[in-house]
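Just one protein chain is left out here, and the rest sit where they should.
Here the chain labels run A, B and C in written order, and each chain numbers its own residues starting at 1.
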Amino acid sequence: MSLAHGRPMVAIPGPSIMPDRVMAAMARPMPNIYDGPLVDMSHSILADLPKVARTESPVFITVSNGHGAWEMAISNTLCRGDKVLVLESGRFAVNWGDLAAVSGVKFEVLAGTERGPVDPAAVEVRLREDIDHEFKAVLVVQTDTATSVTNDIAAVRRALDAAKHPALYMVDCIASLGCERFEMDEWGVDVMVAASQKGLMVPPGLGFVWRNDKAAKAHETADLRTGYWDWSLRRQDEAHYVIYSGTPPISLLFALREALDMLFEEGLDNVWARHGVLAGAVHAAVEAWSIRGGLELNITGAMARSAAVSTILTHEIDPDRLRRVCETEAGLTLGLGIGSFDGRAFRIGHMGHLNPPMLLGTLGTVEAALAAIGAPVGGSGVAAAAAHIGAAL
Amino acid sequence: MSLAHGRPMVAIPGPSIMPDRVMAAMARPMPNIYDGPLVDMSHSILADLPKVARTESPVFITVSNGHGAWEMAISNTLCRGDKVLVLESGRFAVNWGDLAAVSGVKFEVLAGTERGPVDPAAVEVRLREDIDHEFKAVLVVQTDTATSVTNDIAAVRRALDAAKHPALYMVDCIASLGCERFEMDEWGVDVMVAASQKGLMVPPGLGFVWRNDKAAKAHETADLRTGYWDWSLRRQDEAHYVIYSGTPPISLLFALREALDMLFEEGLDNVWARHGVLAGAVHAAVEAWSIRGGLELNITGAMARSAAVSTILTHEIDPDRLRRVCETEAGLTLGLGIGSFDGRAFRIGHMGHLNPPMLLGTLGTVEAALAAIGAPVGGSGVAAAAAHIGAAL
Amino acid sequence: MSLAHGRPMVAIPGPSIMPDRVMAAMARPMPNIYDGPLVDMSHSILADLPKVARTESPVFITVSNGHGAWEMAISNTLCRGDKVLVLESGRFAVNWGDLAAVSGVKFEVLAGTERGPVDPAAVEVRLREDIDHEFKAVLVVQTDTATSVTNDIAAVRRALDAAKHPALYMVDCIASLGCERFEMDEWGVDVMVAASQKGLMVPPGLGFVWRNDKAAKAHETADLRTGYWDWSLRRQDEAHYVIYSGTPPISLLFALREALDMLFEEGLDNVWARHGVLAGAVHAAVEAWSIRGGLELNITGAMARSAAVSTILTHEIDPDRLRRVCETEAGLTLGLGIGSFDGRAFRIGHMGHLNPPMLLGTLGTVEAALAAIGAPVGGSGVAAAAAHIGAAL
Partner (left out) sequence: MSLAHGRPMVAIPGPSIMPDRVMAAMARPMPNIYDGPLVDMSHSILADLPKVARTESPVFITVSNGHGAWEMAISNTLCRGDKVLVLESGRFAVNWGDLAAVSGVKFEVLAGTERGPVDPAAVEVRLREDIDHEFKAVLVVQTDTATSVTNDIAAVRRALDAAKHPALYMVDCIASLGCERFEMDEWGVDVMVAASQKGLMVPPGLGFVWRNDKAAKAHETADLRTGYWDWSLRRQDEAHYVIYSGTPPISLLFALREALDMLFEEGLDNVWARHGVLAGAVHAAVEAWSIRGGLELNITGAMARSAAVSTILTHEIDPDRLRRVCETEAGLTLGLGIGSFDGRAFRIGHMGHLNPPMLLGTLGTVEAALAAIGAPVGGSGVAAAAAHIGAAL
């Protein structure tokens, strides 16, 4: 029977669940766009976003999704024919390379595994081989939402440094920003890319690119620049609309201002700590369920598991059936495995606006659905998760 | 540490959590109130509300809360000095009597217990003693939100019939309507009172009184009638505003129309069945927790437990501390024990717009908080609840 | 052809157009109702409402519409069989008397005219005749929305004083509060009644009664008291819900808090001045239109015209046709004449959240519709209104 008639719980790896405050902010009527409160708010956002990335460097807001932010990063720093090194750890760094390739960028993939992070030692080896410094940039994701790995961004930086390689270090934090610790300046990241709809708790439609002086220098000679993405044209001391290369995304900016307020009210360190505990609860749940072998966390090393998303291998269990029962009978939408995980995994997003009732409700419902389909699970995952959270309260 | 920064879960015994659809409906601008769509909608609501109570009798909508609906029921059917029999099963039937007493109605309480329902046999005995039919009405609640009992409304009717007593049978379903099965006509209820903010999923501010022909007959001689509550003045064939004795409660009517649509889309029998399963999950959870004696369901008989609310005795555990941890650390608001339960119980509301993620999130969070405060609980309640739900999916 | 496809303008005499801020506030989820922010907000509202009435006396918030507030005023101060004097100046004071009569209050109407205010001299004469002080209260409206008159509340007080009559002085400001100057303490008003949906800019569903010490004294012996309305039971130092005689009207309280903030931000004197100018613009428009005799303001004396609503006599013009063209072709909803004005007047509400674009849009559309139906109007009303406003900017 269907018990789904309540508030839907959507636990996919983005968009995350939006706070009521954010949705209310988005509902404001269109204001004057030439001057006044909107323009002031816009500048306050540009001043606050670097804090979220722990950087002194400026940010550019793109009216686009995350793929658009990828393109802004590429087109502002590279030339046609440039070569980049893509550090594989799932799907999305390679997708970024694919996107760049349409503009004429060549890329080499440093092969990774599906169940663990990028190996910094392998990065160092490959970069040392690149004696002529053909690689103009190294592309990596902090979190890959397909595998649910989190890479050690500081360690990869050390690999570049050890290899004395001048490539730009570009990191995609689309899935991790606002969930996982990220220190742009301390970790030596040159370009960082994010989007609105995950840890930043704003509906999709905004991208973000932070870039340091080294990237600004590369920009000067980049020949992939286009009118829409070009950093030089987006001067903050000119007419307000040039910041957005056209009409500002008003409703989403209202939402973003509110979401940033919420992040700062909680405190970024607290936000990260909260996601750490909640992710730990997911891990505890899957480990309890895995006793009889039915389920397994995809990422084997505990340190490399994402604070924002968990990919769970289902072995003999049909993930589509599990997901269907959750959604139609119980009101819970899970993510499915994508790419090579199709048909053999499901995913739980645990990013953004998330607390114990939401997460334990998700895990409890998965447990109920596992029981309903007769899945061979072991102990109670939700009990383990509740215990994990109880220990942290 | 606080993990509360997500969507707050409010699990109090009303107001319940409002559906997004209902809140969106409420946000519409003020319309023309003299004719047109608002008036049509108003009549559609008056036509649909009797279906929710399973009756052919008409309903009156009060611009008030549930106490106002109580007063409408009393003032339209009784005279100053009339005597009524109040069937105690907690707090609220007596409160209803108290309210009536201010208008000059006398009431006798048929004492009940705190941990079980009204005893129909005792009702029959008392009514048989009332040879002169001094009792003009019998007042009872279907569900008492203090004790979380649910009374057997049909059985009490049989008691009146067995005693051949002509008293009006008045039932308060404020906490139960839309959660618990209720059959006004089949069960021989003369007057039924409800309100918007629980199973009907509409913010507080609307009361409802259904009355059958017998009650309409009593109305003719009632001398407690007042201009605001008087049934005779609220004719549906006159100006629209007389239905509401003044300006209609527009926003709440928009909300109610949407909520009724949701109830009918799901089907009333399905709504009741869903609440039955979810209440069963709460019972399973408390039973699992009770193994070491820490917690106990207040209502001892399984058949008399409410589908809408559960009062849980805490024995050695401090319910205020439990509640505080849930609210400040985890984002869950529990109800506290009221009246004689103050300081020795907490309450979980499980009424209205509720599905497994919401309920299991609530139970999982209670379990985490119990662990956090070192409460002597036994097995995992949330695991038991998930298993209960899993068996029903 | 229909040009109506824009933001509907509803210019009826209440409910008024709600501010976006108010509607957004109303959309918040249900909170904990036992303690915390809701309770704090509730007390802040009780503290602020007297400022709106310019009184040191307390206020009671009813979960009801304005008629419920009427009933609270009556039932808390009078006894069955008491006699009151109703000062006719249209429709609503008499309606108040009719409502009181259902509870057993007797009333005498001091007849008034349809086109002007209550005559204080006549009040004094009638009260002097009441040597035995049979009248326990005098009932009057500040503004009658049928005639659009505004009575001189201070002058009527002086009439009571001159007659040395001890009757309670009860004033209905439902249509005028927040539009028209009102000074409860300075003017010696004993009981004042209002509602949420007009000048207070909150959707209908809340009533308000302010009462001074004299009314509190009368309350002690009143025998019409009922459980729902009784002032004595609504103690602010007890459980929060007793303030509202049951569940508080949460969403509407959220809205009211926001609306009060808006009133105080603007400043009450500025609010009244704004309504004065805007009402003057309506008067200027009708006077311009009236040149050829087509239209006429109902209230002949300029000082007695309401700042909140204008009733406009239509003579040879069919007001239903005018209204239909405005609504279906142009997106403007006008009020119609009610009672004796049915078929010979229309009404423009100009209360609450109103500025020049809204009012001039209303007047301009009426002018366009008058032209469309070939009405014999004189000069341009909207031009006169714009000039009137221009002189005030």
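FYI, contacts are C-beta pairs under 8 Å (C-beta built on N, C-alpha and C of every residue); 3 or more make two chains touch, one makes a residue touch a chain.
It should be emphasised that the depicted structure is a prediction, and the values quoted were computed from it without experimental measurement.
Annotation: of A:E258, A:E327 or A:E367, A:E327 touches the absent chain (contact as defined above). Touch with the chain that is not drawn comes from one residue among C:E56, C:E266 or C:D318, which is C:E266. Residue-level contact of chain C with the missing chain is found at 1-9, 17, 19-20, 262, 266, 270-271, 273-274, 277-278, 325, 329-332, 353-365, 367-372, 380, 382-383, 385-387, 389-393.
The missing chain lies against chain B, touching residues 20, 24, 27-29.
Touch with the hidden chain on the side of chain A covers residues 8, 10, 12, 14-18, 23, 26-27, 29-34, 63-68, 70-71, 75, 98-103, 195, 197, 203-205, 224-228, 230, 233, 244-252, 327, 333, 335-336.
Please note the rule applied: only the chains that are shown with their structure count from here on.
Of all residue numbers that take part in the contact between chain A and chain B, over half occur on both sides, making this a same-residue interface. With every chain reduced to the mean of its CA atoms, the largest distance from chain C is reached by A. If each chain is reduced to the centroid of its CA atoms, chain A and chain C end up 55 Å from each other.
Centre-to-centre separation between chain B and chain C, using Cα means, comes to 35 Å. One simple way to say how far apart two chains are is to compare their mean CA positions; for chain A and chain B this gives 44 Å. Residue positions 8, 17 of chain B each touch two or more of the other chains.
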